[in-house]
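The other protein chains are all here in position, but one chain of the complex has been omitted.
The letters A and B name the chains in turn, as written, and every chain counts its residues from 1.
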Amino acid sequence: MAVQIAAASRSGLRSALPLLAPAYLWLTVAIFLPLSAMVFFSFMTDLPRSGKPWAFTLENYAAFFSQSLYLTLLVASLRLGLEVTLWCIVIGYPAAYVLAKVLKGRSREAIFLLVILPFWSNGLVRIFSWAMVLREGGILDTALNAVLPFKINIDLMYSYPAVIIGLVHSYVPYMVLTCYLTLQAIDDSLIEAGRSLGASRLQVLKRVIIPLSMPGLVAGAVLIFVPVVGSFMEPRILGGRTGTFYGTVIEDQFVAVFNWPLGAALSFILLAVVLVILAVTSPVLRRAA
Amino acid sequence: MATTRILEWLGRVYILMLLAFLYLPIIIMALMSFNVSPFYQLPFEWTTEWYASLWQNNQLIAATRNSVEIAVITTIICTALGTAASLGLYRYDFRGKKFLQALLFPPIAIPWLITGTAMLIFFFGVGIGRGLHAILLGHVALALPYVIVVVSARLQTFAPELEEAARSLGANQWQVTNRVTLPWIMPGVIAGGLFAFAVSFDQFVVSYFLSTPGQTTLPVEIYAAIRKGFTPEINAVSTIIIVVSMALMLLTARFFKFGGEK
Partner (left out) sequence: MAGVQVSNVSRSFGAHKALDDVSIDFADGGFYALLGPSGSGKTTLLRQIAGFDFPDSGRISIGGESVERVPVEKRRIGMVFQNYALFPNMSVSDNVAFGLSVRGEPKAVIASEVQRALDLVQLGTLGGRRPHQLSGGQRQRVALARAIVTTPRVLLLDEPLGALDKALRVDMQIELKRIQREIGITTIFVTHDQEEALTMSDRIGILRDGKLVQEGPPEEIYDRPKSEFAATFLGDANILRGNATGTGIRLPDGTGIAASAGVTLVAGMKASCAVRPERIRIATNAGVPDRAHANILTGRVSKRIFAGNNSTYFVDRDGQTIKVIVQNTGIEKLAEGQQVVLRWSSESTVLIDAS
């Protein structure tokens, strides 16, 4: 059938254009042009339409490299992304394994749906729900003090761990989803073959299952790491004053400080980091898809 | 085999713990929306006054109406444009097709913070400005790739000979699409539409940067309220949102998963 596919290619684009053009024009106007414009504006002193005089400058990037604050925050955000990703692997991978290889039939389908259900529900609301649990006098505090004989003060709210908990809660379904998909594709007979060759459960896990599910693991890690590095709402709500990260600084430039060119430069630096990560992992990601 | 049994049991317990981690905060938040104390104090006393007071909050109601309207329009536009684009990618082959398909992933993969601020700069720069129209423009762009991916996945199960068979029987392009292709991919189209609705209805980041004080959506309004201080009213509206989005997701799963087995 390769022949037929080739047959289409001559007049293909012309026939496909009416179908493709509306969608891709929309994406161009609302995504690709804005991203390009952001790069452009990041080299300006001020926005052309702001009424003030403007000029090209490297100042915004100079600010990033000269003031250690931005670099420190970027590193902090990268570390946050790394920590959240690791926790998601630690929590999500075993769950995906149990779903794919232990549970069977309808209960598996139902539980799988339950795990990924929060995936699409409102992220803001879910972060807010943790505030209910973590704050002083909140549920965790009250519950622990009701059980424990001694008085302890649980006030995780507005702390680094609170941000981590909230983000892990938000993103762990991604990890379960991607790992489940690759784990499910692993033929059970491979595991049995490994065992029949005398390998222990742990050896089979280490030498058969984990390598085979690596694409799913990497896909999940990227899907989590990238948005977490760019998160700002979660640290704001759960981190309070300790919740200053690279994302919140970008937010500030646009909604508080109104230094859009600097915000654009900071955004573009983040975009560059994201693109590098996507490019490096794309061979593995393509295998996962 | 005893070890296997124990490990399986441990696995089940583990999954239950994960589900507890995922759902308990949401359940607690929902419960607190029915508690009398405005400071979330226990013991629990049942009330629906917070829901009642939502009806008095005109700002919130206006934001809700905006959110629903934008989500509905986003759904309609995305379903139409996304289905057309999926058909174009499915039916024809041409140089650069791989590239066009790859272009669908940046909008999904790039953090919304970047996309949102980029839209803000560009829309402001070219005179589109901020407001509900800008939010709609952004939401459609964010949801479109999801619709194309979902509908394309459904199209993968469609045999190209069916379109050829219809043409050989004298059907024109419109009849082929309308009577053969669309009925088959309809579950995918519906699922894609529901995805689009969910992406738009739950979208916070992009709406946040594109909204103006008078023209805002529900999540943006809630964020503003949260930053001012927690109130059971926020719990009430959050509970409504989470119920709506989870119901939508269940509906989507039904169409997308079980659609293929018919």
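Please note the rule applied: a residue touches a chain if its C-beta (ideal position, glycine included) is under 8 Å from a C-beta of that chain, and two chains touch if they have at least 3 such contacts.
Values in this document were obtained by computation on a predicted structure and should not be read as measured data.
Asks: Have a look at B:A102, B:V126, B:A165 or B:L250 and name the one touching the chain we're not showing.
Replies: Only one of B:A102, B:V126, B:A165 or B:L250 touches the chain omitted from view, namely B:A165.
Asks: Would you mind spotting which of B:A62, B:A109, B:I128 or B:V180 touches the chain that isn't drawn?
Replies: B:V180
Asks: Just the residue numbers, please: which parts of chain B touch the chain that's not shown?
Replies: 159, 161-162, 164-172, 175, 179-180, 183-184
Operating definition for what follows: only the chains that are shown with their structure count from here on.
Asks: Chain A to chain B: how many Å between their CA centres?
Replies: 16
Asks: Mind listing the chain A positions that touch chain B in their complex?
Replies: Against chain B, the touching part of chain A is residues 5-6, 8-9, 12-13, 15-20, 22-24, 26-27, 29-35, 37-38, 41, 47-49, 91, 94-95, 97-99, 102-103, 111, 113-115, 117-126, 128-133, 137-139, 142, 169, 172-173, 176, 201, 222-223, 226-227, 229-233, 236-237, 247, 250-251, 254-255, 260, 263-264, 267, 270-271, 274, 278.
Asks: Enumerate the contact residues on chain B facing chain A in the complex.
Replies: Of all residues in chain B, those touching chain A are 7-8, 11-12, 14-15, 18-19, 21-26, 28-29, 32, 40-42, 77, 80-82, 84-85, 87-89, 91-97, 100, 103, 106-107, 109-115, 117-125, 127, 137-138, 140-141, 144-145, 148, 195, 198, 201-202, 204-205, 208-209, 219, 222-223, 226-227, 230, 234-235, 238, 241-242, 245-246, 248-250, 252-253.
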